[in-house]
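Please see the structure below; I have some questions.
Note that this complex is displayed minus one protein chain, with the remaining chains in position.
Chain naming follows the written order as A, B and C, and within any one chain the residues start at number 1.
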Amino acid sequence: MPKRTDSLEMLRVKLAQFAADRDWNQFHNPKNLAMALAGEAGELVEHFQWLTFEEAANLPRGVREEVELECADVLLFLIRLADKLGVDLAAAAEKKIALNAAKYPVAKSKGRATKYNKL
Amino acid sequence: MPKRTDSLEMLRVKLAQFAADRDWNQFHNPKNLAMALAGEAGELVEHFQWLTFEEAANLPRGVREEVELECADVLLFLIRLADKLGVDLAAAAEKKIALNAAKYPVAKSKGRATKYNKL
Amino acid sequence: MPKRTDSLEMLRVKLAQFAADRDWNQFHNPKNLAMALAGEAGELVEHFQWLTFEEAANLPRGVREEVELECADVLLFLIRLADKLGVDLAAAAEKKIALNAAKYPVAKSKGRATKYNKL
Partner (left out) sequence: MPKRTDSLEMLRVKLAQFAADRDWNQFHNPKNLAMALAGEAGELVEHFQWLTFEEAANLPRGVREEVELECADVLLFLIRLADKLGVDLAAAAEKKIALNAAKYPVAKSKGRATKYNKL
């Protein structure tokens, strides 16, 4: 059984409460949340922009901790966005994995980064 | 009890298998995954760019389904990125929520979108 | 006649010299520059994420100055990226405007934010 904090649903509930406590639902329109998510994704990508592949795979401890929190920021805004849209994030993930499995059959995509529509 | 697919850890395992089956670990360097995440966040934000707040909160069914899959794309790349970095995403989320609770005490941040360093 | 600083070509030359002086061409691979551009676009969007339309159109002086510099950051990385790719940015802009004029004829797109493929 997954531990409590591992559940997207439990994080969703916790974040909804966090926003309600601060009267932040007025700001949490999906448009704004999509922007916040894009901003956090931008901060995440900045950490890697000048790194070699080897450096990116071996972040110094301090950078790694910053990146960890950027990852969390992306997740938290994504969960809030999905919540406000009424999207079940876990179900959407399962659906997308199934679609990807169909678009990228092992035989055709093995060892290739080619986009499905060019395979 | 959360259903199986609700667990970040189970999604992580599933995606690691998906990549291994296709010999995609060679492409899944954290630098590349951070880029892929930023790209998906860009696609997500595009869906909302010309919408009013009301329209964003009431997406037509077809758009909503596209947005649902974009949300999934962000989540899937985020899980892969965290996995390759050795970051426990659920733990990072809990840590960040605790930090946010300290940075945004209810009394100071109620009804305000002001960034913590300007509160 | 445009003033000196108004020219994309003159900015390109100035930035190429700036990078050469610092021996930064080793970092200015197109992949890295595209990431840097995405990062700056993320910072730009963050300034607007919680604002109403009216607030966004009437930024306080201090925010406006920050946004001005974020706009500059996007432009500078874009010019560097185009330079390293051998892309003539001004010519590309003209080409894209012509394409947009064909995709969005006035009669069909007047007053509508609909994407060309759904017009």
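By definition in this document, a residue touches a chain if its C-beta (ideal position, glycine included) is under 8 Å from a C-beta of that chain, and two chains touch if they have at least 3 such contacts.
Since we're looking at a predicted model, the values are computed, not measured.
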{"item": "Touch residues of chain C, complete complex, unshown partner", "value": "1-3, 5-11, 14-15, 18, 21-24, 26-27, 29-31, 34-35, 37-38, 40-42, 44-45, 47-48, 51, 53, 56-57, 59, 64, 67-69, 71-76, 78, 81-82, 84-85, 87, 89-97, 99-101, 104, 106, 109-111, 113"}
{"item": "For chain B, residues in touch with the removed chain", "value": "27, 32, 35-36, 38-43, 45-46, 48-50"}
{"item": "Interface with the undisplayed chain - residues on chain A", "value": "31, 34-35, 38, 42, 45, 50, 113"}
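The criterion applied here is as follows: only the chains that are shown with their structure count from here on.
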{"item": "Centroid distance [mean C-alpha coordinates] between chain B and chain A, Å", "value": "2"}
{"item": "Shared-contact residues (touching 2 or more other chains) in chain A", "value": "27, 35, 38, 40-42, 45, 48"}
